[in-house]
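Incomplete set of chains, arranged as in the complex.
We just call them A and B in the order they show up, numbering each chain from 1.
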Amino acid sequence: MISFECDYIMGAHPKILENLIKSNMEYEKGYGNDHYTKSAAEKIREVCGAPEADVRFLVGGTQTNRIVIDSMLHNYEGVISATTGHINVHESGAVEASGHKVLAVPGYDGKVRPSDVKKLISDFYDNGSYEHMIFPGMLYISHPTEYGTLYTLSELEELSGICKEYSIPLFLDGARLGYGLMSYNTDVTISDIARLCDVFYIGGTKVGALCGEAVVFTHNNTPRHFLTTIKQNGALLAKGRLLGVQFDTLFTDGLYFEISKNAIEKAEALKSVFREKGYKFFIDSPTNQQFIILSDSKIEELRDKVGFEIWERCDDSHQAVRFATSWATTDEDIEYLKSVI
Amino acid sequence: MISFECDYIMGAHPKILENLIKSNMEYEKGYGNDHYTKSAAEKIREVCGAPEADVRFLVGGTQTNRIVIDSMLHNYEGVISATTGHINVHESGAVEASGHKVLAVPGYDGKVRPSDVKKLISDFYDNGSYEHMIFPGMLYISHPTEYGTLYTLSELEELSGICKEYSIPLFLDGARLGYGLMSYNTDVTISDIARLCDVFYIGGTKVGALCGEAVVFTHNNTPRHFLTTIKQNGALLAKGRLLGVQFDTLFTDGLYFEISKNAIEKAEALKSVFREKGYKFFIDSPTNQQFIILSDSKIEELRDKVGFEIWERCDDSHQAVRFATSWATTDEDIEYLKSVI
C-alpha cells in the first residue's frame, strides 16, 4: 500500500545513509566536536548568507522548541504563539514543563496576525497590573505552519519589526522549512529568514534525515553555555556525528533544497489529482501537506488502499484529512493515488 | 592514528547500518509504533527472561537518567547515588534541573556500599526533622560504574533487598551494560538484573549503536502515560524506527553480547600489554575501560601516537588516563598499542 500519512514514515534520503557508512569507521570526537558537524555548520552559514551565525544541532523538534524557548526566556517571560502552534497543542506541555506560559493569539490557518501580536504586547504594558502577569518574552511562529501555510516576506518583516520594537526575539520553527522555501507560492528565502529572525531551525527529521534539527542563532546571540544547557536537557548526542553527517550531506550540493522541491512538485501534482476529481480542500496549502475534505464513506473506502491522516471533523458526514508528500514521493505514487480516489 | 579515547568515537556496528538501509524505504508508523521497535522490545524481554517487562527506547544516557528518575520520584523525593555517579557529576545537573536532589553516598571505585545506603535511609527516618528534608526515593547505581567496576550478584541482591525493605525502586544505569555482562569477572546475568532491579537500561550508544538506550521496566511499573512524559521532555523520535531497527539488530542472534565480548577480549589483551611493560593501574577494572597511571612525560610522548583520555591527576608527575576498547577494537589495534607504549 502507498502511504501519504506523513513526511516521516520512511527512513532517510539514501545519500545520508551512504555517508553514514562512508564515515562509519573514522574516529571522530564526541558531543558535536566532530568534523562533519563543523562542516555542516559552515555550509548552513553560507547558504543563509549569515557568516556570523552560530549553528547547533539537536535531535528533534519538540526538544528544539523546548530548549530554545527556555534558554532564551527569563523566568518571568512567556512565549507568544498561535493557538494552533505546535508548542501550544502537540508537545505535551513541554514549554510549560520548563516553566513558561504560552501566550496564545488567534491562529488563521496556522498563522498569527501582526496586529494581534502587537495588541497582546501593548495591552500588556498598558495594564496597570502587568507586574502580576507574564511578560511577552518571545514570538514563536512556524513556517510552514502546522496547516502547511506560509508567511509572506512582508508579514515576516512586520513581525520582525514588532519584535525589534519590543526587544523580544523572533523564533521561527522550521521543522518543515525546506518545503516552505521550495513552495511555488513564496517570496521568502532562507537568507530573509536569517536576516529577520533571531533564531530559527532547519528541520531535518521531516525533510529527509533520520533525525535532527539545525538551530541557527543568527547574530551572536546563542545563550551562554548552551552546550551545558543541551546536556542538562538530555539532548546532547555522544555520537554527535550522527547529526553532523546528516546535515553535512543535506547541505552539500543543495540536496536539502532538491529533495524539498521534489515534495512540492509531488504535492502540486497531488492537488491537481484531487482538484480534477472534484474534491474540496480544507485549506489552501502551498507546501507538502495537503488537507482534503472527504466524506466518511470515502474515507472508509480508501482506508485499505492508501495511507493518510485524519485531521478533523468538518460536519456530520465529512472530515478533513491530510496527505503529505516528501523527498521520497514518486510520480508512480501520484499515479497510484489517482487510480484509487 | 589509532584511538582508545572512548567507546563512542566510531559509528555503528556495520550490521546496524545494513539494516537501516534494508528497512529504509518501508513505511513505518512514527513515535515508536513501528514493527522494529515492537520486535526489539520482544527480543529484549526474552533475553531478560522477563515476559512481563515493558521496554521503551530513548536516545541517550543523560536523557534516560533524567526522565526515568523524574518520572519515578515524587516531588519530595531525591535519588541516592555514589558521589562519583554519572548523574551526580557529569550530567550538567539534569536531575536537579528536573527538581530532584541527588543524595550522595561515598563511591568506592564507583560503587556504593549497601551499608552506606541503608544508613542514609535509616538515618533519614530516625531524624526528627525528616519532614523538612528530602526523602530517599530511589537508588541509582551504574553497572559497569564510571570506573569500569562491577557489582557482584550478592551485592546487587543486598542493594535490592534494602530497596524492597524501604519500598523504593532500584534503578541500574547500564550505559555500558554489555561490557559488564561479558566481563570475565562477573557472576551477574541480564536476567539477574531484570529480577533484582525495578528499572534498568541497556546502553546502545556506547555498545555499537549510533544512539539509543533500551529502558526496561521489569514488572508492570512503567510510569503512567510515559509516552507523554517522553514527548514532554523532547525525547520522542518521530522516526522511532531509528531506535527500533538498531536494537532489533543488536538483539538478533546475540549481536549485542558478541560485540561486547570483543571489547572485553581486547581490554584483557590491552591490560596484558600494559602489565607486561610494567605500567601501574589506577583501578582494577574488569570491563572495557582501563585506567592506567602514566607519567606526564609519557603522556606527552604518546599524545601523537595513540588516542586516550586524561582522567585525573595522581601526583605531581603522574596522571591516570583511560583507554577504552569497544565492539570495533581489533587485534591490530592492540598490536599497534604494544608497539608505541
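Quick notes on this one:
Here, a contact is a pair of C-beta atoms (placed from the backbone, for glycine too) under 8 Å apart; a residue touches a chain by one contact, two chains touch by 3 or more.
As the structure is a prediction and not an experimental result, all values here were calculated from the model.
The total count of identical chains across the complete complex in this file is 4, with 2 shown in place.
Assume only the chains that are shown with their structure count from here on.
Residues 1, 3, 5-6, 8-12, 14, 17, 20-21, 23-30, 59-67, 91-94, 97, 205-206, 210-211, 228-229, 231-239, 241-242, 307, 328 of chain A touch chain B in their complex.
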